[in-house]
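One protein chain is absent from this view; the other protein chains keep their places.
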Amino acid sequence: MKLEAKIPSGPLADKWASYKDHAALVSPANKRKHTIIIVGTGLAGGGAAAALGELGYKVKAFCYQDSARRAHSVGAQGGINAAKNYQNDGDTVFRLFYDTIKGGDFRSREANTYRLAEISNEIIDQCVAQGVPFGREYSGYLANRTFGGAQVSRTFYARGQTGQQLLLGAYNSLNAQVNAGNVDVFERTEMLDLIVIDGVARGIVVRDMVSGEISSHFGDAVLLCTGGYSNVFYLSTSAKGCNGSAIWRAYKKGAAFANPSFTQIHPTCIPHAGDYQSKLTLMSESLRNDGRVWVPKKTGDNRPAIEIPEDERDYYLERIYPSFGNMVPRDVASRNAKNVCDEGRGVGPTGRAVYLDFASAIERLGVDVIRDRYGNLFEMYEMIIDEDPYENPMMIYPAPHYTMGGLWVDYDLMSNIPGLFVLGEANFSDHGANRLGASALMQGLADGFFVIPNTLGPYIAKGKHPDVDPSCAEVKEAEKGAKDLIEKLLKVNGTKTVTHFHRELGITMIDKCGMARSEEGLNEAIEKIRKLKKEFWSDVKVLGVGESLNQELEKAGRVADYFDLAELMCLDALRRKESCGGHFREEYKTEEGEARRDDENFCHVTVWEHMGEDQAPQAHKEELEFEYVELTQRSYK
Amino acid sequence: MKLTLEIWRQKDANDKGHFETYELDNVSTHMSFLEMLDVLNEDLIEKGEEPVAFDHDCREAICGTCGFVINGVAHGHMKRNTVCQLHMRNFKDGDHLVLEPWRAKAFPMVRDLIVDRSAFERIQRAGGYISARTGSAPDANSILIPKDQAEAAMDFAECIGCGACVASCPNGAAMLFVGARIAHLAFLPQGQPERAERAKAMVAAMEQEGFGACTNYTSCEATCPKGISIVGIAKMNKDYFNAKLFSGGNLGGKD
Partner (left out) sequence: MDKAIGFYESTLGKKVVMAVTGIILFLYLVGHMLGNLQIFLDPAQIDKYAHMLHASAAFLWSVRLVLLFCLGVHIYAAFQVWWRSRTARPVKYKVFNPPDVDYAAKTMVWSGPIIAAFITYHLLHLTVGLDSLHPNYEHLGAYNNVIAGFQQTPVAIAYIVALLLLAFHLYHGLWSLFQTMGWDHPKFGPWRRPLAVLLTVVIAAGFISVPVAVMTGVLQLVGG
């Protein structure tokens, strides 16, 4: 497998500029002749559709939701980073780049991450122009807040709904292009397969989720902007419909999958309550700005939080990490929460929760300031838990949230299949082994609005491929495969629901391939996953028909893919015999219990190649070269 | 606790549709309404009956996908809520709940509790945006926006586009939705150049979809999960009035 990252030469800070200086262009008259297929309409996909529409390409955008505005970028709460240095607190593009690459535990590409930091400023300008009502000071200037893993205040926000507002901005731009006739949006349409002809991505097979009709769409390039696969854990902060099927089916068609085991467990979520639970609700990381995390010092202390005196509380993040305190990166915060709960000091009905306490912030700033900053989050918490967080400390626990791993892409965001581009969370490129808060929105918008408009051109400029013959073997085969899968799922007619299998898979994954992993556990997990998969194919019950709206069928197709994806995640976690970022192997830790990287042997991206159904996938390496940052033991102490 | 659910079942747009009654035991008070329906659906599947189709996605009250009418109230009786964040502790043991989809001519039926809200898409596409070509934006701080104005814009920008306003309007009007979209951009300096055209285009698109008229019942505001104020409707009325009668597009006097 050829993995060429195609990083431009020259000094880090000049790479992107020099790339743009020399990139081949497509004339406006020729852009019109090219159709670009975009799957997913979140910040990356919606932004790309809008930006490419503006450039004059013919764009077809697909989403499974009933509106492009509902893509799960909408769920991001806290904010978006940019190196504007509006606070005069010493922020620079390099510092944002450095924080991001350090936050990712030195497992991402320097050039990609630097470009992300560089573009961050343009993103804020663009969003303001689109009408995103960011929080402001009384003076009318933009306001900032601080996020985890940073010592500067560089996060822009729109109350606790930053993702929603940014997505609306992108969606509005997308709509302008729909109105202009440059973009067609296909809602309630799910991608079932990628069409590869002569080794080049030429289209997709989709299912109309209302009529059940299977059809194919062709174009000159396919952009997958389908987000992450956290739902492999069943319970996660992702929307219920989020799934990994688009990238997974592309993987089966030859696209390489990079670092599948790099997943992020977000530290501040509402704890799990019962078996019926369908998802976990995120509470913005911004809460850690003013909330203090603690558990009782004694194990099994069942007193209500407010009755535990100050000297019997363990503010463990402040104790262990005095310089970052409660603002340590997500992986560190999550792992420590797990550790104190494992020690038996967890709180709440299940003992799997820690306190996030606002008492001292309320005392210092007054309840009105806290309400102004976090009012909607507090309301949401009270609605779910039925307890007033102004009076009692909140209870939080980590939950699967983001997947740093994804399809492998080069500097152009193109996968190893020519013509197949992967943007946003769906690719692997910018966050290494852990993503810092407020940088997912940044990456989605950077990829969609600013990177792909520049990097698609050189591919298109190479020349137009002949039109796809809809009756060619590759198309027929892809369509048949999609139809066969549906038929196969409907035919099993067993006794257990799809959700049953998904839940079981999730339990295994979070237990063995979640916040802490070990060789023994991972091997056990692989065993279990294989067994579960077998059981699924002999005992799942999917009612109804394929030719109508059938939500169970949709779920079944996604869960079927999760078994294989879960196995690959475990294989990847097994192979990476080091701890880094969100990937924590019990066997590889420092004496203090922190993650111990092995730069000697694992300073690379693991890139997996599909070798065929029921065949072991093959691992390749893309070595990571660091010219501008020094690999250090990540310390937030 | 025990519940009786009377749920609208309709196979597709051509089916006539009917109510089906289900008895549910052992509903936990910590469940969300949708989790309660998940449990019902699991039971139905195991019994070999087709599950109830309902729209949902984020389950955090932000995507705007979910929504149906519970005992005559869109998203149920709790204020500022969506069905995904409506918890069963707000109901009593033995409650009889009637579940119906949003009902409006402009929202054709899809299946069971799912309707087609693409009318909202067409309205937004008609002009609900600022045409800001990527790459041409000035520095974000070059146009200052007073905090209260930015907050006012945000109050309307919070709309999640769920359609509850239409569902609970006795007239089946979409004014709150369109008003919120227009007011959001009308409060911002960036929204001014296209303000008149936007109002004209969005209102015209709305009227074409067959929504009803506003007669100020205000039930839209009362059921809006985000508490969007009818001030947005006033703002839309004024913008439309000014755009139609006093300004010809943006050139004054020409149309």
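So that you can tell them apart, the chains are marked A and B in the order they are listed, and the count of residues begins at 1 in each.
Note that in this section a residue touches a chain if its C-beta (ideal position, glycine included) is under 8 Å from a C-beta of that chain, and two chains touch if they have at least 3 such contacts.
Predicted model only: the values in this text are computed from it and were never measured.
Q: Considering the full assembly, with which of the depicted chains is the omitted chain in contact?
A: B
Q: Check the options B:M88, B:A157, B:A196 or B:C214 and report the residue that touches the missing chain.
A: Residue touching the chain left out of view: B:C214.
Q: In the complete assembly, which of B:M1, B:L24 or B:V73 touches the absent chain?
A: B:V73
Q: List every residue of chain B that touches the chain not included in the displayed model.
A: Spelled out for chain B, the touching residues are 6, 19, 69, 71-74, 77, 79, 98, 100, 103-106, 168-173, 203-204, 207, 210-219, 221-223, 230-231, 233-241, 244-245, 248, 255.
In this text, only the chains that are shown with their structure count from here on.
Q: Counting only Cα atoms for the centres, state how far chain A is from chain B in Å.
A: Computed value for the inter-centroid distance: 27 Å.
Q: Can you tell me which positions in chain A touch chain B when the two form their complex?
A: 50-51, 54, 65-70, 72, 74-75, 84, 86, 122, 124-131, 133-142, 158-159, 161, 163-165, 168, 171-173, 175-176, 178-179, 185, 187, 210, 239-241, 273-274, 276-279, 281-282, 379-380, 383-384, 386, 449-450, 453, 495-497, 499-500, 541, 543-544, 548-549, 551-552
Q: For a test of understanding, state which residues of chain B touch chain A in their complex under the given definition.
A: Chain B residues touching chain A: 11-12, 28, 30-32, 34-36, 38-39, 42, 45-46, 48-51, 53, 55-65, 80-81, 85, 87, 89, 110-111, 114, 116-118, 120-121, 124-141, 143-147, 150-151, 153-154, 157-158, 160-161, 184-185, 187-188, 190-191.
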